[in-house]
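FYI, not all chains are in this one, though none of them got moved.
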Amino acid sequence: MSQSFQPIDASAVPRFAGLPTFMRLPHVTDPAEVDIALFGVPWDAGTTNRAGARHGPREIRNQSSFLRAVHHVSRIAPYELCRVADLGDAPVNPFDLQDSLAKITGFVESVVAAGGLPLAAGGDHLCSLPILRAVARDRPVGLVHFDAHSDTNDSYFGDNRYTHGTPFRRAVEEGLVDPKRTIQIGIRGSIYGAEDMAFAEGSGMRVVYIEEYFMLGTEKVVEEIRRVAGDGPTYVSFDVDGLDPAFAPGTGTPEIGGYGTHEAQVMLRGLQGLDLVGGDVVEVAPPFDPSGNTALVGATLMFEILCVLADTFARRQ
Amino acid sequence: MSQSFQPIDASAVPRFAGLPTFMRLPHVTDPAEVDIALFGVPWDAGTTNRAGARHGPREIRNQSSFLRAVHHVSRIAPYELCRVADLGDAPVNPFDLQDSLAKITGFVESVVAAGGLPLAAGGDHLCSLPILRAVARDRPVGLVHFDAHSDTNDSYFGDNRYTHGTPFRRAVEEGLVDPKRTIQIGIRGSIYGAEDMAFAEGSGMRVVYIEEYFMLGTEKVVEEIRRVAGDGPTYVSFDVDGLDPAFAPGTGTPEIGGYGTHEAQVMLRGLQGLDLVGGDVVEVAPPFDPSGNTALVGATLMFEILCVLADTFARRQ
Amino acid sequence: MSQSFQPIDASAVPRFAGLPTFMRLPHVTDPAEVDIALFGVPWDAGTTNRAGARHGPREIRNQSSFLRAVHHVSRIAPYELCRVADLGDAPVNPFDLQDSLAKITGFVESVVAAGGLPLAAGGDHLCSLPILRAVARDRPVGLVHFDAHSDTNDSYFGDNRYTHGTPFRRAVEEGLVDPKRTIQIGIRGSIYGAEDMAFAEGSGMRVVYIEEYFMLGTEKVVEEIRRVAGDGPTYVSFDVDGLDPAFAPGTGTPEIGGYGTHEAQVMLRGLQGLDLVGGDVVEVAPPFDPSGNTALVGATLMFEILCVLADTFARRQ
Amino acid sequence: MSQSFQPIDASAVPRFAGLPTFMRLPHVTDPAEVDIALFGVPWDAGTTNRAGARHGPREIRNQSSFLRAVHHVSRIAPYELCRVADLGDAPVNPFDLQDSLAKITGFVESVVAAGGLPLAAGGDHLCSLPILRAVARDRPVGLVHFDAHSDTNDSYFGDNRYTHGTPFRRAVEEGLVDPKRTIQIGIRGSIYGAEDMAFAEGSGMRVVYIEEYFMLGTEKVVEEIRRVAGDGPTYVSFDVDGLDPAFAPGTGTPEIGGYGTHEAQVMLRGLQGLDLVGGDVVEVAPPFDPSGNTALVGATLMFEILCVLADTFARRQ
């Protein structure tokens, strides 16, 4: 892999210096040059409550300067295994939701067409839908979904069917996600009514409510993730509100009582060996994140996903 | 005016106690009971950059607890002159811009139909358009417009013609605002190009750029406001980014180099005697306002406008 | 329960819209109309160090807009079981501690007299005393007390016996609380001296120090809570400083090394089936809470208590 | 003046190092050793709205490390002219207002008895009353009072006559302040009613409302201050809410539309030559001051007052 991109050397150039690209990698504009495409989706038009995730990609990039080159547990060295770069932000249209969905899908299609794996920094959770439309174009994929919310509602504010509370219902309806190969981890919080989870559970998704999560323990949940996802192509989506807001306060719909970052890291590392086709980290909302820690969490979880994606990529070669 | 509403007595109930209504006035739901209707428009779907003004009404209400009952300069006692109350928030639909415009207009129409004067807390500046559709239904009104931006652009992100950068162009096109009786005060900041101000100036608006403002001095600007507005019905719209961001940092599109709060107060007091038909204070964005001062500014400027509206109302009786 | 109050529908009116009442419930002023009375006590005159809890009720109300209608674990739907509303704030006098105590007791007595169960948002922990004077007027009650501090000191700054460090000593002395049916969970932090816990332990309170808490595990602590409280009438008081300050930094007397929110939720859910007579969540101090998370924690824990109170109420009918 | 105290040398010990005493001066406990006593009054029990000024002395001390030794305009070198030191904080009792008043007076009396001039960092504005009881024990003094509020109300929350809204009415009633030699500068903000200023104006105080202030200009206001204060003994009291909250957001009762810091400095420098007997800077409330700038303002204004006090002291020798 002689042409692989390398992060700026932090022992030569201080971490606070230079343009804040993801992981201090080069900014590349041609998808054909990369195997794993890091990109932002600066868009929160799907938000039903507090906006701000539109600023997520910039601040995640900023905090990602803290990351180094090699995973300290798995020893995966992603920049040795494949070509990873910052592809910039997907195009969006703040005033036209459907146009934005189309533009994001188009952007990701260019990555997929070039043989690359997409790894996005949201944006709100509606971002996952247009990405899935690109990566699951040819067949449904499994879904490993970390979140406090199922995001399988039907509509909001009348008949608005495309919000950050509905992406995975749409994805199932559109045949992008196989609900039988879908697992949701960390679901919790007061609900509108008894039927809230009817679609998720009715369609066959494996829902690990936070109570079951704590009862099983992280290790067993990892086993369950691997069992559900199986051998097929699988997408991973991490909503930072799956974490307890002590760890990730800067998000639009915080729910107390979640897991911590160590647990999240263990679960993401547990994806190694699955047939991963892409991923995202969403709902980092910097205006509600006075310490900047939520964006650091977002950046670090992106690195965790990047490592298992790189491992997937390398094994495929 | 025996039935007028009174704020909670702060020498009996501390200012930090109780539900935060505007000015600690009663929450009233029937427009027929009020002469001046204070209400919020929790909506920022017109925002082209940083959102957050959707949270403006709540935080302005919260800070409005600082306000007392009588204006210390004009000695106007609005709650003695007419019935003023908090009508709650106008209905909005975060996912449907046109539906929101219609709903806001409907809400304000109910106020106008009952003979009341509307005074809104935004929300982003697109809010002014649906309010004007209600108050200027029968004839164009004059406009006293405090802002760093002219908000007379044509469209954004393709052909999106309804944003917080376009309301007053739409209002002129729709015959709601008489550009000859319109004055904009504080316009400044880098521009897209030489033609940015073509519509405003071409349509006959009187544009007081910040440089002219400082050259003339506040007193002469007040004279100019009164000259332009004249005797006809007039609406007042205050975008807090007209102020320097030192005074109002919590806003979506700050531009350095504006006027201060004292100057703003003097200009608003200078409206006394005009034939006012309503007003708004917009673009308070609490997520960018760590000290809360911007919302306090918003609340106090609402009180300034309230006093001149009450005086208008009383003189009409 | 045809007349029960319902929260504003968040799929019709966005969560950031409208007046921030507790849980977006109606504001009701007649205690006779409610079965469970949510109210604030905007008062921190009992504070010995950092004030700010006076602002707690407003910010808890604000953040409580995040809450939905049904408990996702117990499936308790409080608004179906009984009439729940926001009764506003108890009257207080910032300059007269004894007068405040009397006024708060009077307010709660009106709730109790009407057959309602009080659920308060403090205010500092001294608030619990006047509430207990109302709910325990006829017989002592058991107490489930979550806190980092025992709050059973005798006096401060000379002979001041009514502070947020003394309420439960006073409550025992006044016969309001049965120390044998009292359990304190999470006690920790450096102490003034060996005798600090003499009253609590000498009077027969069951003190679960944080070390024992972690040793036993949450499940066993729940059993111990139920054992101590028994079948008699029981009050629940949650001081947010029982939580680790990572979860609740916005409080007056933070002590590191506490439990998390999930654990707190599990313990509160464990109260289901007890004979509950009321409760409070206290010591949320918004000026020390830059992210707003502490108020969200306070609001969510109020919802947890509300659910078990509603279940108690329904079982009694 | 061989024994005078000197600040820590900032070119040897960095400003962020060391215990934060006022102006980095020695902490001295014997009033007999100092000519000008800097001290804190960590007390806000007189506050009717937002507390926090109790934390003022610590944060003013912290920010006062920015100050150097010589005034750059008047060239007054206070530490060359007299012995200036940090006497620590006056004793207070958070639970007993009258006891606190007595303790503060006692503390200041020890300074006065030793021939020293007191210069206090509040604390809320009620602090001025017990200080005046010490410095004006023998005869009424003139008062130069910078503030947005007259602080001459009669009572709050029933018959509570000692609050931060009443000190100067009490001071006149007690014969401590000569209203004919009193000037208030910057008064503004909505009022409770037409009679709010009756006491101030009726007693003969010269009230420079903010409108008159801006009309006259700072220079003429200085002349007016000197005319009113005259030759007699005079006390200076600076409430930071006299400043516009853009300059001093961290205060309990902000009122928009005030003067700036440069103007405040010019006015304080204008006191040189008066027969000053002491002063205070009050109402710095750090919990509402995210940038710390308000405390820096407080510290710098203390230095301005210190210089004119030192000049007074030196001229008397």
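Letters A, B, C and D mark the chains in the order given here, with residues in each chain numbered from 1 onward.
The definition used in the following text is that contacts are C-beta pairs under 8 Å (C-beta built on N, C-alpha and C of every residue); 3 or more make two chains touch, one makes a residue touch a chain.
None of these values were measured; they are calculated from a predicted model.
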One sequence, 4 chains in place: how many copies belong to the entire complex?
6
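Everything below uses one rule, namely that only the chains that are shown with their structure count from here on.
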Same or different: at the chain C/chain D interface, is the fraction of residue numbers used by both copies above or below half?
same
Chain A to chain D, mean C-alpha position gap in Å, rounds to 55
Please tell me the distance, in whole Å, between the geometric centres of chain B and chain C computed from their C-alpha atoms.
40
Listing for chain D: what residues touch at least two other chains?
48, 50, 156-158, 288, 290
Taking chains as nodes and touches as edges, what kind of graph is this: line, ring, star, complete or other?
other
What is the complete set of touching chain pairs?
A-B, A-C, B-C, B-D, C-D
For the complex, which residues does chain D have touching chain C?
44, 47-48, 50-52, 54-55, 93-97, 99, 156-158, 160, 162-163, 287-288, 290
In the complex, go through chain C and note every residue touching chain A.
10-12, 14-16, 66-73, 75, 77, 244, 246-247, 260-262, 265, 290-293, 296-297, 300, 303
Show me the residue ranges of chain D that touch chain B in the complex, using the header's touch definition.
48-50, 155-158, 187-194, 196, 209-211, 214, 244-246, 249-250, 253-258, 288-291
